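Every protein chain of the complex appears in place save one, which is left out.
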Amino acid sequence: MGEATLYGLCGAALVGLGLFGLIVHPQPLRKILAFNLIGGGVFLLFGAIARRGAAAGFGGDPVPQALVITGIVVAFSATALAVALLLRLFQETGQATLHLDG
Amino acid sequence: MTDRPLALDIGLAFLVLGVAVWTIAARDTFAAVVGFVAFGLLLTLVWARLAAPDVAPTEAAIGSGVTGGLLLGASTRLHGTQTPAPGEKPGAILRLAAAALCTVVSAGLAAIVLLLPEPAPTLAPQAATNISATGLGNPVTAVLMAYRAIDTLLETVVLLLALVGVWSLAPDRVWGGFPGPRHHADPDGLLPFMAQLLVPVGLLVGIYIFWVGSVAPGGEFQGATILAAMWVLAMMAGLVDAPAVSRRWLRLLLVAGPAVFFAIGLAGFAMAGAFLAYPEAYAKLLIVTIEVPVTLSIATMLALLVAGPPERALR
Amino acid sequence: MPNSATAGGFLLILAIVLPVTGALLSLVLGGRHAERVALLVMPAGLVVAVAIASVVWRTHTVLEYSVGSWDPPLGVAFRADGLSVVMIVTAALLICGIGAFARAQFPTPRGQETRTSLVFWTLLLAVWGALNAVFIGGDLFKLYVALELLTFAAVPLVSLDGRAETLTAALRYLLFALFGSILYLLGAVLFYGAHGTLDIVLLSHRIHAGPVAWAAISLMTAGLLAKAALYPFHLWLPPAHAGAPAPASAILSGLVVKAPFFLVVRLWFDVMPRVPERAAAQVLGTLGAAAILFGSVVALRQARLKLLIAYSTVAQIGYLFLMFPLAVEPETGHQWNTAAWTGGVLQAISHAFAKAAMFMAAGLIAEALGHDRIAGLAGIGRALPITVFAFGLGGLSLMGLPPSGGFVAKAMLLTAAVAEGQWWWAVVVLTGGVLAGGYVFLVLARALADASEPLTLLSPISPSRQAVVVALALCAVLLGFIPLRPSELLHIGRPDIAIGGPR
Partner (left out) sequence: MSLALDVLTIVAVSAGAFFFLAGTVGLLRFPDALSRLHALTKADNLGLGLVVLGLLFQPEGLFAGLKLITVWLLTLLAGATVTQLIARTARPGGAQE
C-alpha cells in the first residue's frame, strides 16, 4: 500500500465524517463546515488518484491536480455565499436556523 | 506503487482524521472552526506528500486560510445562536441511522480505492508531450490555462457570480455603498503597524508566486489569494476602506480577468483556428496576458467575498 | 494538433460566450444598461440556438467542438445531440419570454442603479449561459463547473426581496445544491480513477459493469436528484420557488430544475448505455411515482397560489423519472422504450413552458390583488381574463389533457407502460392527472367565481405582459400537435436506440 492508497482511504473516511455532520448538525454554520470536510475528502481522492497516475517524470497526473485547484476555489465561493446568506438571515431575524417558524 | 507508506504518512493521516472528528464533534462552533483551520493546514502537508506542490499552497491559502477566516468571522458574529433549539436536535435514532449510512458510504469508497485498476490510468504522458506547444514549464498550469482553459475561465465567472450573490444580500437603502463595517486605524495598535510592514512584502510575494507559476509550482490562484489577503489585512487595519460596490473601476477590475480571457479565447478563432487555442509561437505570451488580469480580478473577488455585502450607504 | 470540430461547431461556443459575456457587461455598465444588454443578448442568443438546431437537424449528426483544439481526454469537448438541441431551444425561448415579462417588474429609474434590477438581469443571462453549458457539456468535470455556475446564478434570485422567509429558502436551497454537487464530483473522480477520462463519449466506450461504475453512478445520481428536488429531496423546492419573484420562479421551476434531470439522462443513457440495470431504474421510477402522488396531494391543500404551483412542480418532476423504468431496457431495439424516452423529454419541455406561464400568471394575479390567497381569488377571472386563461392553458399540460405537450408526453409514457406490461406506472400517471385536474380546477373555480363585491385592482396590469404569458402557455399547447410517436430529432446522436423498426 503506497501513500496514494493511504490518503485515498483517508479521503473516503473524511467523506463519511462530513456527510454525518451535514445530516446531524441542525445549525447552518456547522453544515457549511461539514460540507467543507466532504470537499476535503473528495479532493484527497482526486489527489490519491493523481498520485497513482505519476508518469512521464511528473510526481502525479497533472489533470486531477488542476481539477482540485478549480474545485477548492469553487468550494470557497460556495462557502462565501452560504456564510453571507446566513449572516444576512441572522441580521434580519436574530436567529440562525433553517426552521421557518423557529 | 507497492512501497509502504512512511510512518510520517500514517501519522499525518490519523492526525487529519482526528482533527476532522473534532471539527464534527466539538460542542462549540468556534472550536469547530478552529479545528477546521488546523484541518486545512494538515491537508496542505498531505498535498506536499502527494507530490502536488501546486495544490498545497492553494489549500493553505484558500481552503484553510481565506475559508477559515470567513468562517471564524461568521462564528464570532453568530455567537450565542449556535446552540440548537430543543426541537432541532436530531433524535438518537436519526443519528444512528446517519452514522450507519455514512459508514456504508465510507466503507464503499474505501473498497473502491483498494479496487482501482493497476496500472493506474493517467493523462500525465499526454500532458507531457503536448506541453511544448504551450510554452509553459509547469504541467498543472498547462492544464489550467491550455488543455482545460474553459474550466478556469468559467471558474472565474463562478467566483464573480458568488460575489454578485453576496452583494444581492445588501439592504436596498445601502445599495451601491461600502461592504462591511469601517475599521479605523488604532494609532497605538500593532495591527496598522504590522499591516504597513507586511502589505508591501505580501504584495511582492503574491506577484512572485503568480509569476513563477508558468514554470514552477505557483500560479494565479495562489498569487491572487496572497494579494487578496494583503488587501483584507489593510482593510482590517483601517489603512484603506473597502471600495463602494457601485464604483465603475471596481466593476472593471472584477470583470477584467474573465473579459480578457474571453477576448483572447475568441481571438483564437482567427489566430489558431479554435476558441481558446493559442498559436505555438505566442502561446506563452498570450497565456501570461490572460493571467495578469485574471490574477487581479480573482484577488479583487476574493477580498470582496470576505468583505461581505454592502453595509454602509454611499452618502 | 488534431481537431475534431464539426462544421458549425463554433455555434456551441457562442451559446455559452454570448450570455456569459452579456452578464459581465451588464455588471460593468450597471444601471439602466444592465437591462439593455440583456434585451440585446436575448434575440442574438435565440438566433444562435435556432442555428444550432438547424445544423443538427440538417446534418443529422452530433455537433461537436473541442475547445482550444485539444481533443479529449486531455481537452474538453462540447457536443450537441438532438436532446441538447431541444433543451437549448426551449431555454432560449423561455428566457426571451421571461425577459420580456420581467421588464415591468425590474425597472431602473433614470440615473440610478437599483439592486434588484442589476442582480436580476445579470443573473438571468448567467443562468442562460450556465444552462447552455450544461446542455452541451461533454466532460463530467466541465459539467460540474456548469452546475455550480447554475447554482450560484439561481440561488440569489430566490432571495431578491430580502425577506427572512426567502433568505431561509435560499440558504436551504444552496445547502441542498452544494450537497448535490459534491456527491456528483465524488462520482466523477471515481470515474477518472478507474478509466482515466472524464469525457462522456470516451467513458461510454471504456466503462463496464462493476463496483466502481455502480458506486460512481449512484453517487452522481443521488447528488443530481437532490438538485432536481425529486422526492424525498424536495424539501427545499416549494419555499424557494414560491418565494422568488414571479419571473425568477418561472426560470427556477421551468428551467433550472431540468438541468440536473438532463444530466441524469446523460449519465444513464450516454455514459453507461451498455450497463442497464432494471432494479435501479425501478427505484428511480418509484421515487418519481411518490413525487407525483405526494406533490399533487400537498398541492391540493395549499392556501396560497404560488405554493400550490410550486408543489405541482414537485409532482411534475416525478413524471420525468418515470421514463427510466420504461426506457431502460436490457434488450435494446424495443420500440416502446424509445416512446417512453421521447415522452420523458417532452414532459420536461412542455412542463417548462406551462409552469413558467403559470408562475408568471400567478405573479400578475398577485400584483393585481396584492396577495395570492386562493380563497380570495374570486372575480379575478373577470378582471384579468387573459391571465387566467393562460393559467388554464398551462394547467392542461399538467393534467395531460389534449391539446397540450403534457398530453402527448403522458400518453407516450402510458402506452409504453402498457406495452411493456409495467401497468403500475400507468396507474400513477392517470392518478397524477386526476389530482392535477383537482388543483387546477380548485384555482380556476375560485378565479371564475363572481366576487361578492366589485374587485379593485391595486395596479393595472399591462396587456403586453399578459400576452407574453399566453404566448408561453400556447407553446405548451402547440407541443400537443407534434405527432404521437418517437421523435426523430431526439434520437440524433443516439444510434443505440432504434426508432421503431429498421433505419
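Order as written gives the chain letters A, B and C; numbering starts at 1 within each chain.
FYI, a contact is a pair of C-beta atoms (placed from the backbone, for glycine too) under 8 Å apart; a residue touches a chain by one contact, two chains touch by 3 or more.
What you are looking at is a predicted structure, and each value in this text was computed from that prediction instead of being measured.
The missing chain, though absent from the view, touches B when the full complex is examined. Within the whole complex, the absent chain has one touching residue among B:48, B:128 or B:191, and that is B:191. Touching the chain that is not shown, out of B:96, B:115 or B:201: B:201 (per the contact rule at the top).
Those residues of chain B that touch the chain absent from the view are 189-191, 193-194, 197-198, 201.
In this text, only the chains that are shown with their structure count from here on.
Centroid to centroid, with C-alpha atoms defining each point, chain A and chain C lie 28 Å apart.
Chain B and chain C have CA centres that are 31 Å apart.
Centre to centre, using the average C-alpha position, chain A and chain B are separated by 12 Å. In chain B, the positions touching at least two other chains are 109, 112, 116, 120-123, 127, 147-148, 151, 155, 158, 161-162, 165, 169. The multi-chain contact residues of chain A, meaning those touching 2 or more other chains, are 15, 32, 45, 48-49, 52-53, 63, 67, 70, 74, 77-78, 81, 85-86, 88. On the side of chain A, the complex with chain C involves touching residues 15, 22, 28, 31-32, 35, 38-39, 42, 45-46, 48-49, 52-53, 63-64, 67, 70-71, 74, 77-78, 81-82, 85-86, 88-89, 92-93, 98, 100. Chain C meets chain A in the complex at residues 74, 141, 145, 148, 151-152, 155-156, 159, 162-165, 167-168, 170-172, 174-175, 178-179, 182, 185-186, 189-190, 192-193, 196, 239. Within the complex formed with chain C, the residues of chain B that make contact are 108-109, 111-112, 115-117, 120-123, 126-127, 130, 133, 146-151, 154-155, 157-158, 160-162, 164-165, 167-172, 175-176, 246, 248, 251-252, 254-255, 258-259, 262, 265-266, 268-269, 272-278.
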